[in-house]
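First, the structure itself, so that you have it in front of you.
Left out: one protein chain. Kept in place: all the others.
Note that the chains take the letters A and B in the order they are written out, and that residue 1 is the start of every chain.
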Amino acid sequence: MSFIEVEDLCKTYFIAQRSVGVWGSIKSLFRRTYREKKAVSDISFRVERGEAVGYIGPNGAGKSTTIKMLSGVLVPTSGTVHVGGVVPYKERKENAQHIGVVFGQRSQLYWDLPVSDTFELYEKLYDIPREVYMRNRDYYTELFQMEDFIDQPVRQLSLGQKMKANIAIALLHDPEVLYLDEPTIGLDVMSKKVLRESIRRINQEKGMTIILTTHDMDDIEAVCSRLILIDQGRKLFDGTLSRFKEEHHRDNMIKLEFKREMPEWKEQDGLSLAEAADSCWRIRVKREAAPRDAVITLLNLYNPDNIYMEEPKIEEIVESIFVGQ
Amino acid sequence: MGKYGCIFGKAFKMQAVYRVSMYLGILKSLIAFFIQVSLWYALVGAGADNSVSFSDMTVYLVLNSAILTLTQANVAADIEASVIDGSVSMHIIRPVSFKFYTLATVLGQNAFRFLTGAVPVLLPGIFLAWNGFTFPSPVYLALFLASTLIGMLIMFELTYVVGLLAFWIQRCWFLKWYLDAGMAFFGGTVVPLWFYPQGLQAVSRFLPFRYILFEPVNLFLHKVSVQEGAVSLAAGGIWLVLLVWLERSVWLLALDKMTVNGG
Partner (left out) sequence: MRGGITMKKILELYRVFLRLNVQKAMVYRGTYIAGVVGQWLGYGVTFASLYIMLSRFEVLAGWNRYEVLVLYGLSVLSYALSATVFFVPTQDLAMKVRTGELDQILSKPVHPFLYEIMQGFCPNYLSHISLAVAVLVFAFAKLHYKPDMVSMLYLALMLTGGLLIQSAVFIAGSSVGFFTVQDNPVMDMVYTLKGFVNYPITIFPRALQFFLTFMLPFAFINFYPAAMLLQKEIPAGYPAVLPYLPPVVGIFVFVLSIRLWNWGLSHYQGTGS
């Protein structure tokens, strides 16, 4: 049996339709109309102990909903979830002792008190044995480079510092698995770098299972060996990062910049216009086409002022998968 | 120190962060007490009512500020905030009960308010009430302590149930005003129910508010017989049981809403 087993998982929300006007709102007191929204549909996967899995997809793909079902916050509409042999939403408190969860931007910290105070609280909340607590506190303080700010009131901390503290707190009780929901969203470049490096080390040094949602490919590259791609609640890909790159990531993106009036786009074999902004184009180069030839063709055709090679964005990868199907 | 002791401590510490506010808070409660004492001195001193002495009234005011500070925290506003930013869902996957987490937090906040809001008026209160004050007998004291405990729990349950409504109506900070209005009018925190017309007094017996503050004070001042005191203690107990039952049902519905439909 795998550590995490997810079978045919579905989550459907019923969203009450907002009624218009006074009469409508009175009517809705008695009878409401609901709209169904499938946030997650028929997702299955298995995760072994010690794996670091990137759960990736565009905004609103169903990433957070899945994490919430894994951690026991949400009850699935259908399908099953097992984490370490436990059904999370049925045995919430039991499950809680074995997992660490960080929902991006939802701080667990006491706003007016230093981070160290929230540390002490968690020692009590999770009944962490003294020596385990001391060891973990020192380990994570060093790992996340928190020495400088651990005694400052939280309100004075930067977003990156708060995120580091939140992750450290979720790890104090030695969970077996760590769920991170968008841990790098809105952070500066340096914080992202430290965070990714730290999470990678936790996975490797402690052998902790990590599931991380993001819409930033760089997070995945730095931390995960495997990724699961979902869009609109459905799983589109599940496999190693290298296989993903082979299958989907080989499209190259070329950006052309114009400092004069933009020329007119002409359809070309193997090239397609992915995005047209004020003074630049992003052009997708099909994986069959050699990038070198594409650059020469584009230079000849449009004579841009500048030319850049780029990685495709996650939305573009999803789009290319749909086009490919 | 257990989990809840630690939560209590942190909540207390949070209140104590701002020193200037703390000192001004002490000054504020002294001023408010002084205003009330002056008012009741003018009223009772005029002698239109002989049933209540100035000493009684001072004791009433001291206990009033003590119990009010112990029941002051706006639970509804706290729950509302965590429902809106979604952090309430974190509570259900922590190894703590949300209700006792909230209760420990509230008690921590209120303990601090008690120290800055009620303790300072104790000394002037004792000084003013000295003439004509008799300390309650052991039986009355025991009844007083029991009914105070029940009163505090009733108040917590009331604010907690109202706070849970945040799961359905999102904005509910104003509901505290409804409770405060009920408490002020039928709980006798502004004007003791002694001075109310019969009709309103009768109505107040069927509401939970008078059992929070007014009945404990009645016991402390020997204004009722032991029997009457026991009856109101029982009435308070019934209210408490009812409210706990209501709170549990509402919580189960809230949990359902949160876990099935994502809050």
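Following the convention adopted for this analysis, a residue touches a chain if its C-beta (ideal position, glycine included) is under 8 Å from a C-beta of that chain, and two chains touch if they have at least 3 such contacts.
Here the structure is a predicted model, which means the values were calculated and not measured.
> Which residue among B:Lys13, B:Lys28 or B:His91 touches the omitted chain?
Spelled out, the listed residue whose C-beta touches the missing chain is B:Lys28.
> Of B:Val190, B:Val203 or B:Val241, which residue touches the hidden chain?
Going through B:Val190, B:Val203 or B:Val241 one by one, B:Val190 is the residue touching the chain not shown.
> Residues on subunit B that touch the omitted chain in the whole complex?
18, 20-21, 24-25, 27-28, 31-32, 35, 38-39, 41-44, 46, 48-49, 169-171, 174-175, 177-178, 180-181, 184-185, 190-191, 195-197, 200
Methods note: only the chains that are shown with their structure count from here on.
> With centres defined as the mean C-alpha position, give me the subunit A-subunit B separation in Å.
Taking the average C-alpha coordinate of subunit A and of subunit B, the gap between them is 45 Å.
> Considering the complex alone, what residue numbers of subunit A touch subunit B?
Interface residues on the subunit A side: 13-14, 39, 65, 68, 71-75, 88-89, 92-93, 95-97, 99, 101, 103, 106-108, 110-113, 117-118, 120-121, 123-127, 153.
> State the interface residues of subunit B toward subunit A in the complex, per the touch definition above.
Listed in rising order, the residues are 1-3, 5-7, 10, 13-14, 17, 85-87, 89-90, 92-96, 258-262.
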